[in-house]
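Our next item is chain A:
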Amino acid sequence: MSSLLLKGVRPYGEDKQDLLIRDGLIAEGAGADEVVEADGLIALPGFVDLHTHLREPGREDAETIETGSRAAVLGGYTAVFAMANTDPVADNAVIVEHVARRGREVGLVDVYPVGAVTVGLGGEQLAELGTMANTGVRMFSDDGHCVADPLLMRRALEYSTALDVVIAQHAEEPRLTRGAQAHEGEHAARLGLAGWPAAAEEAIIARDCLLARQTGARLHICHVSTAGAAELIRWAKSQGITVSAEVTPHHLLLDDERLATYDPVNKVNPPLRTSADAKVLREALAEGILDCVATDHAPHAPQDKDCEWSAARPGMLGLQTALSVVVATMVEPGLLDWRGVARVMSERPAEIAGLTDQGRPLEPGEPATLTLVDPTATWTVRGAELASIAANTPYEGMTLPGRVVTTVLRGRVTAHEGKVRA
Partner candidate 1 sequence: MAPPNRGATEPAERRELLSAGDVARTVARMAHQVIERTALGAADASPVVLLGIPTRGAPIATRLADRIADFSGVTVPTGVLDVTLYRDDLRRKPTRPLGATALPKTGIDDHLVILVDDVLYSGRTIRAALDALRDVGRPRAVQLAVLVDRGHRELPIRADYVGKNVPTSRTEEVHVLLTEIDDRDAVVLDRRDP
Partner candidate 2 sequence: MKHLLATEGMGAATATAVLDTAAQLKQTLLGREVRKLPTLRGRTVITMFYENSTRTRVSFEIAGKWMSADVVNVSSGGSSVGKGESLRDTAQTLAAAGADCVIIRHPASGAAHRLAEWLKDTGTSVVNAGDGMHEHPTQALLDAATLRERLGDLENKRVGIVGDVLHSRVARSNVHLLTTLGARVVLVAPPTLLPTHVDRWPVTVSHTIDAELPTLDAVMMLRVQAERMHGGFFPSAREYSIAYGMNERRLNLLPDDAVVLHPGPMLRGMEISAAVADSPRAAIIQQVSNGVHVRMAVLYHLLAHEEEVA
């Protein structure tokens, strides 16, 4: 492989230096085959998304592993964890191996399949966690559904302790959210949308933290969305419970005032909460109570969004806009510096998932898996121009700060200046 010199980058937003990449590693020395003028660009370790929906197999009309990978690299991602709620469900070694292989064939981003916790996501019978772990699966989740049966969740957590994997819970007590459409708050009440109470999320988080304490397992909470949930996680961590938590970009920026137009682009699970919740989530992310940002990238075909609210599927695109939303909500208000961005978008997620070649320091000898960001650029989001097949972005028409300029995976440039490099 040829060598690459990134001239004038600022690792973690600090002093300018030249970064040499040779044989897939960050190297010392001078003289390279290719030079990238990166004057003033921020260099960060490549982003790791613990929560993405690539929709393949089953809903290739909305996204494929290829198009999802393209969206990922344009968003600065070098690793993504593909959730198991595909069709068929990734609850066995055959499906997960297919997803991993497809990811390798596309070769743009490291695709780690997430295995289902229960067979068919049915919440009744444990899936073959061990067999899937043997193929390299590091995280299991029924995301889309909650593992609601407390006994089954206990068993899953216990079983997982032998496998050194993480169980990621989509926290939603289904009996409290039957028919729910939007956050149970002032706006949904006025608009006649059935409510999704915060307690439905918080009750499961509380329960599972206690089960994690009892079993010693590693628990991860997906898409934390309420202030109360953040408080519970703060308490759990203070007790030494091995729990980690992610928050989505949309829960950092958006709130339930967006419901007024009934545009289903704003429909998501868990729902957009109040602006007061969003504020607490931002502070909790800055403080480390919430460990990382995870996109919950959820592409949907037009007919699943271009309809009345109650008929729409929940979910929003997120891979290409994540960095910009983090800049807008965390960097610009001074809640996070660029070291903090590296922590929440790369280092902590890599750590949680047990990846040894991602989220590494930008130092000689480490893998050259990194992302270059222009902090001063702005761009206007247009769903039709994004790489995903689907176009359901809630930021349509918004101008956001910060742009990913270059993405590098083990020394190979996978995206540069808004174009994917195969």
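Inclusion criterion for the candidates: all candidates are chains of the complex that A comes from, given by their letters.
Basically, a residue touches a chain if its C-beta (ideal position, glycine included) is under 8 Å from a C-beta of that chain, and two chains touch if they have at least 3 such contacts; residues count from 1.
Since the structure is predicted, the reported quantities are computational estimates derived from the model, not experimental observations.
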Complex partner of chain A (touching, any copy) among 1 or 2: 2
Candidate 2 partner contacts - residues on chain A that touch it in the complex: 181, 184-186, 189-195, 261-263, 303, 306-311
